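Structure incoming, see below.
Of the protein chains in this complex, one is absent; all others appear in place.
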Amino acid sequence: MSWVDVAIQAGIWALEILVIAASVALSVAYIIYVERRVIGWMQVRKGCNRVGWAGLLQPIADGLKLFLKETIIPTTANKFLFVAAPVMAMAPAFIAFAVVPFGETTLFGLWETAHVMAIANINVGILYVMAISSLSIYGILMAGWASNSKYAFLGAIRATCQMVSYEISMGFAIVTVLMLSGTMNLAGIVHAQAGGLLHWYIIPLFPMFLVFFISGAAECNRSPFDLPEGESEIVAGFFVEYSGMWFATFSLGEYAAMILISLMTSILFLGGWHAPIAALDVIPGTVWLLGKAFFLIFVFIWFRATFPRYRYDQLMRLGWKVFLPWTLAWIAVIGICMYTPVIQDVIAFWRPGSGA
Amino acid sequence: MANITFPFPFPVILPVLPEIIVAVMAMVILIWDLFLPAERKQWTAYAAIATCLVAIDATLRTTGADAQMAFYGQFVLDPFAGFTKLLIIGATIYGIVLSLDYMKSEKNIGEYYSLMLFSMLGMMLMVSATNFIIMYLGLELMALCLYVLVGYQRDVLRSSEAALKYFILGSLASCMLLYGISFLYGLSGSLDFAAVGQALGSLGDNSSMAVSLGLVFIIAGMAFKVSLAPFHMWTPDAYEGAPTPITAFMGVAPKVAGFAILARVVIDALPSLQADYVTIFSWLAVLSMAVGNIAAIAQRNIKRMLAYSTIGHVGFILLGLIAGGPEGYSAMLVYLAVYLFMNMGAFAIIILMRREGIQGELLDDFAGMSKVRPGYALAMGLFMFSLAGIPFLGGFWAKYAVLIAAVHAGHLYLALIGILFSAVGAFYYIRVVKYIYFDEERVAFDFSENPLMQATVAVTAIVVVAIGIFPQPLMDICRAALGGIV
Partner (left out) sequence: MLEAAFFYLFGGLAVVAALGVVMARNTIHSVMFLIFCFFNASGLFFMLDAEFLGIILILIYVGAVMVMFMFVIMMLEVNFARLREGFLQYLPIGGAIAVMLLIELIAAATSGVFSSKTASTVEHFGREVNNTMEIGKVLYTKYLLGFEIAAIILLVALVGAVVLTLRSRKDAKYQVISKQVKVRKEDRLRKVEM
């Protein structure tokens, strides 16, 4: 490979990263807008509607406002970690997008075979997403500790316990998917679900779908699991001391994580970029994937408008005493089914590589 | 019925049957305990004893004259493993019986007994290992359970301190062991004992630094686990702080397992390094006998004293390993078997001496016991004489066997040092007897009246005497147990 090729390849990668990062950031801005409108609609009020037509310029105005605000660093804070924390919270959510396959394309017939639209289509994609998204906890933990404030620290502790607890059941839910698909490659998992609605893993793994999605809500501290922020008792939790752009960075990370969870749920359980029935294949796969993800984001918002916040012991109980046994049992069920004579053939319907 | 096709060949499991029974029962007890009302928690102890008895039966039935491999050659059941397993299970039964009264008032006793079973499981796997990974995992399983058991009385400061010391030093020793193993792995590209032995043998240049480092680290790690001096520092503290039944248990069972696996490692994996390891072992043995027997004299607490006595005895047992050959290894087994009974008996007497819920632990507490409890006094006297190696008790033949083996293997000087320290050691054992028979009673005890324990003490005393009078059957069994290994 000559240097020119290397430079071109690097340029292409940089472009891909830029495109995805920019669209995620923009999506975050408009998801916040959608959230305000949808909750307003659900609660029979207007929501933001002043800036621009139907309030469409509101996110930009908000962004501008946060950007121009002064960033205050408390005197007793650990300066370096205080500043690093928001970045550490946000970066993992963005980095994880590197392996998300947005669809397959032949680039309008230019390539002979379909390529997966992902920056890096790696073998252990799903593990990569798990590993990277588990890192965002450090940002929160650091924010809480570096702020040198009781509320922030309490929020960080709550967040840590919560994320560590729910990560386990989330991981086990993924294991059931892996057992059926036989691959850890995200595109491979989507391929395994080809062939219409019935092949989607939501059918054999419905309880795991619920566990994964709800754990996902807990992972990105969404309501009703937003105890780390708990406005009523610990003001704003781990980012109570943050203002201006650093505060916005936390939100950016949180909403990016939400988009990621929605995409992952679509990929793992809802057939990724496949259309539910063959007749609808004319619509491009990417649209399907983004549509499914958007629906799930809508469900997140719906949660927020509907459920009251969990109490802490209830939260732990749900994670450890309900989800964890549930997922473990389901792994055993799937495992036994895969080697039980008659059921084996039924399960083979969802196992394209099994040869049965 | 259609064929069930597994994607892998199903492993041979019959030789692992005792371990499987123990593992399953330990978990069953763990869960069963949750559903037992508080006054019936004691049942878990009886279940644990029953499990041990079944495991003994299974071991006897599955052990044949030949070595049987299981789990793709990573596990072996030969007479050597079978015999040491019986010793380990025996020690565990003792430990449980001694705990019956002692742990009655503690909470979470279901977990206590299942941890003992898990610990036993670790040791059983360890003695059957033919592979460094299984050996290490078995060792860790055993050690992890013991760390918890030592600190079980968490409201007793001494207990927690002992557990913490034991844990930290134990982890360090595990690191050393792993580090040594990684050297041997790097040299041979395999973790199987036999393959490592072959690779080291064909290496030619045996004095290579890497080989020696691997050897030294492995021996250091194992020496810690069987509390050989100078890796014995944790022993007195851990023995003193642990609940007394656990002290008795960890004084015997891990030693049996540790020596068994050490023997297997030196026979299978390190035969080409015999000259090197014999040198290291000789120093360790001399140091252990010296430290154990001399430091014990200064102890006022009987548990501490017995801790040092263990270090001394471990030094003697190592003599068997140094001597090598059928005679040396069988002497080692004889010593381990006899030591099991003497040590357990002594601890049983200590546990029986209860005073307002406090254990009699000081040497002074034994003063004048012969007048109050002649039976216990006689038993304790027997155990002490046996530990000292007075002729025509079990302990004498044990010492005799290792010393003769050492002499035959050409280690005359080691045998002489052994006799010397044995004489030193006799002093502090006999001092206990002096307290019991020739001193006036100082504190009143209400002795625990547990028929099962009293029966155990009686049986143990009889066994010690019986071995003393008829040592030949035990020696024959131990010789036969070497069938699969030498």
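Worth pointing out:
Note that the chains are named A and B in the order they appear, and that numbering of residues resets to 1 at the start of each chain.
Keep this in mind: a contact is a pair of C-beta atoms (placed from the backbone, for glycine too) under 8 Å apart; a residue touches a chain by one contact, two chains touch by 3 or more.
For clarity, every value in this text was computed on a predicted model and none was experimentally measured.
Considering the intact complex, the chain excluded from display touches A, B. Remark: the omitted chain is touched by one listed residue; of B:Gly151, B:Gly170, B:Gly394 or B:Pro471 this is B:Gly151.
Checked against the hidden chain, the listed residues A:Ala21, A:Leu81 or A:Leu324 yield one contact partner: A:Leu81. Shown as candidates are B:Ala45, B:Ala81 or B:Val211; the residue that touches the absent chain is B:Val211. Residue A:Ser134 is the one among A:Ser23, A:Asn49, A:Thr105 or A:Ser134 that touches the chain not shown. Subunit A residues in contact with the hidden partner, per the touch definition given at the top, are 78, 81, 122-124, 127-128, 130-132, 134-135, 137-138, 141, 145, 153, 157, 160, 164, 167, 184, 313-314, 317.
Residues touching the missing chain, restricted to subunit B, are 8-9, 11, 16, 23, 27, 30, 70-72, 74-75, 108, 111-112, 114-115, 118, 121-122, 125, 131, 133-134, 137-138, 140-141, 144-145, 147-148, 151-152, 154, 183, 186-187, 189, 203, 208-211, 213 (touch as defined at the top).
Note that only the chains that are shown with their structure count from here on.
Measuring from the averaged C-alpha position of subunit A to that of subunit B gives a distance of 53 Å.
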